[in-house]
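Structure incoming, see below.
Missing here: one protein chain of the complex. Every other protein chain is in place.
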Amino acid sequence: MKWSQSRWVLGLILVSLSLSSVQAQEKGRVSLVLGTKGSPFYQSLQCGAMARADELGLDLSVSAPNRFAADSQIPVINAVAATQPDVAVIVPTDMQALVMPVRQLAQRGSQIITVDQTLADTSLVETQILTDNEEGGRMAARQMAELLADGGKVLVITQPPGSIAQDARTQGFEAQLGTQAGFDYLGAQYQANDPQKAAEIVTSTLSAHPDLAGIFATNDQGAIGAVTGLRQAGALGRVKMIAYDAASAEVAALKNGAIDALIAQDPAQEGRVAMDSAAALINGETLPATTLTDIVVLTADDPAQADQYEYQADCL
Amino acid sequence: MTTTTAEAPTRRDTGDLLFRTLTGGWIFLLLIVLLSIFLVLRPEQFGSAYNVQQLTINAAIFLVLAVGQTYVIISAGIDLSVGSVLVFSSVVSSKLMLYLAGDGGTSFGTTDAGWGIILVGVAAAVLAGMAWGLLNGFLIAVARIPALIVTLGTMGMALGGAQILSDGVDVRAMPERLVNDIGAGSIAGIPVLVLIAALCVVVAGIVLHKTRYGLQVFAVGSHIEAARRSGIAVNRRLISVYALSGAMAGIAAVMANARFGTTTINGHVMDNLTTISAVVLGGTSLFGGAGSVFGTVVGVFIPIILLNGFVIMGIPPFWQTVAMGAVLILAVWVDQLKRRLRKRG
Partner (left out) sequence: MTTPLLEATDIHRTFGHVQALRGANFSVMPNEIVALIGDNGAGKSTLVKILSGADRPDTGSIRVAGETMHFGSPYDAQQAGIATVFQDLALAPDLPPAENLFLGRELVRPGFAGRLGFLDRRAMRERAAEQFQRLGVHLKSDRVAIETLSGGQRQSVAIARAAMWAQRVIILDEPTAALGVVQTQRVLDLAKRVRDQGISVVLISHNMPQVLDVADRVQVLRLGQTVANLDASSASVDDLVREMTSGTAEEAA
C-alpha cells in the first residue's frame, strides 16, 4: 500500500474512533442464537421468545447461522460473545464442538441457557430447556399401534447418526415398537434434511416391500419427502404416516390425510420459557438443571389443535 | 495480517493511485471501510481484543483452504473437493489417533495421546489430503477431464469415503493435547491456529510470487499451450497444484479437529464455494493467470467480518445472506471493469 493511501485509511480509523460514543449498557440484555436460519421451528421459537421478552422488558437480539452445523454456528457465537450479553440462549448445533465457544461466552460474563439441543459439558449451563425426544418417539410408536391394529412392516426415516435429538426419537420409537406385537421393523434410513432423498427412500422401500404398512419420519424435511414419495408411488393413505414436528407443510398434509399423526413440540413455548429463565437468572434466581416443555400428538380429528401447535413465524 | 507478498508481481508499478485503487487495492479498501464502519458503530464490542482474536481464529481454517484454492484458480482450474477432502482427512487422522491412543483424557471426549501420536495424525491427514489432490490432478492433467467435473466427483467420493470409514458418526475423541494446545492454545498471545494459518499464507505467498515454480503456475493458467511450448512441464505443474490444495485441506483438517474437538462430517458443505468466492473477491481471475495470495487473505476476511459485524449490530440473519451475495457480485463486477480498463489501457 502506498503511504498516501495508508494515511487516508489511518485518518478514517481515527475519525471513527473519536466519533464512537460509549454505548449505554442496558440492564437485561439477552442474545438468542438459533440452530439455523429459515427453519419454521426456530422461527416459531424466536417469535415466542420475542413476545415474552417484550412483556418482561428484556433487550433481546436474535441471530442464526446459515446451516445447522458447528462450523457455521461458531463464528456467530463468537460475535455474540463480543457483545457480552447478560444471558445467552443457545441452540447448540453440536454437543462437542460448541463446548469451547460456549465456555468462552461464559468466561466473558454471560450466563448460559441451552434450548432444544444439549452440550456434552453441562457444567457451564444454568438450565437446559428440552423436550423428551425419547418419549416423543415412544408416543409415535403407540400412535402407530393405534393406526395399525394388526401391525405390519414399519420404516423409520431420520437424520444420519450424530443428532442427539433425532437419535433419541428413533431409539424411543424402536424400543416401544419392540413391545408391540405384530410389527416388523425394517430399520432406519438416513436423509440429511433432503426431501428428495427421503422420497427416494420411500419409493425404493415400496419396491422391496409392497406391503409396507407404516412410516415414522423424525423431522419435517423427512416427512415432506416421505409424503412426496408415497404420492409418487400411489400409496398415500394405504401406508400410515407419522411424523415429528408441526411445520406448516406437515399440518397441511395432516389435514388432507397424507399424514395420519404428528408428534408436535411447542417451540413458541420453548422460546417463552427461555425468556422466563433468562429474566430469572438476571434477578439472581437459580434454576433447575432441566426444564421440559410439552410434546403433543396431533391428529386430523382435531384441526383446531393442529392449528394451535403449527410452527409459525407469525411475528416476522 | 502482514506478508512480504503484498503485491502480485504483475501490477506493481502503475504508480497512479486512482488506477491502483480501482484495480488491485480496492478490495483492501473495502475491508478497511467495513472495519471502520463497525468500529464507529460498536467500538468496544467489535474492536475488543477478544473479538479481533475470534475473527482471526474463524478465518484461520478458511485461509489455509483458500491459499490452496488460489494456486488452483491461478492455474485456471477449480477445486470443489476441498471441504470433503477436509472431512475425509479429519476422519482418517482422528480414527488413526484414536486407534493409537491409550486411555481417555481428563475431560469428556478426549484421549491422552502424546505428541508422537498427534504427529502421526497430522502426517496422515496431510497425506490423505494430498492423495485426493494427486487423483484430482492426474485426472485433470493426464486424463484431460474438466476440473469442474473431476473435483465435483471427488467431492462426493471423499465425503462418501469419510462416511464409510466413520459409519457417518463423528469421531468424538481427540487427543487432549491437540485440542488444548493447538485448538485452544496460544503462543505470545496469538492463537496457535492463527500462527499455523499465517505460516501457510506466508510460505505459500512467497512460493507463488517469488519462485520459478510460482511463475510457471501463473504461466500455465495464463496460456497453457504457450507454457507447454516453452518447455514448462505443464502436467507436473497442474498435478502439483491440486496436490497442494489437497495437502492444505489436510492441514485444515488437523486444525478443524483441534478446534472443534470432534470431526465435523456434516459441516464444510460450503467450504468450496466460500474459498472460491474469497479467492475471487481477492482479485484472482477465474480464468487463471492473474491473482495473489494477499488478495485471498483479504477475500477470506471480508465475509467473516461482515458476519461478525452484523451479528454484533443485531442485523436480522436473512439480511446478512443478502449482503454477502451482493458483495461477491460487486467484487466480480469491479474485476471485470478493471479488466476492460486495462485492455483499453
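In order of appearance the chains are A and B, and numbering begins at 1 in each one.
The rule is short, and it goes like this: contacts are C-beta pairs under 8 Å (C-beta built on N, C-alpha and C of every residue); 3 or more make two chains touch, one makes a residue touch a chain.
Please read these numbers as outputs of a predicted model, since none were measured by experiment.
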{"item": "Touched by the hidden chain, restricted to displayed chains", "value": "B"}
{"item": "Hidden partner chain, touching residue among B:103, B:167 or B:225", "value": "B:225"}
{"item": "Identified contact with the non-displayed chain, of B:276, B:290 or B:328", "value": "B:290"}
{"item": "Interface residues of chain B (partner: the chain not displayed)", "value": "9-14, 210-213, 215-216, 218-219, 221-223, 225-227, 229-232, 285, 288-290, 342-343, 345"}
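As a convention for this text, only the chains that are shown with their structure count from here on.
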{"item": "Chain A and chain B: spacing of chain centres that average the CA atoms, whole Å", "value": "31"}
{"item": "Chain B - residues contacting chain A, complex", "value": "6, 17, 20-21, 25, 28-29, 32-33, 35-37, 39-46, 48, 50-51, 54-55, 57-58, 61, 107-109, 163, 167-170, 172, 183-184, 256, 259-262, 264-270, 304, 307-309, 311-312, 314, 316-318, 321"}
{"item": "Touch list for chain A against partner chain B, complex", "value": "1-2, 4-5, 9, 12-13, 16-17, 19-20, 22-23, 34, 37-38, 61-64, 66-67, 69-72, 74-76, 78-84, 94, 96-97, 99-100, 104, 108, 120-121, 160-162, 190, 192"}
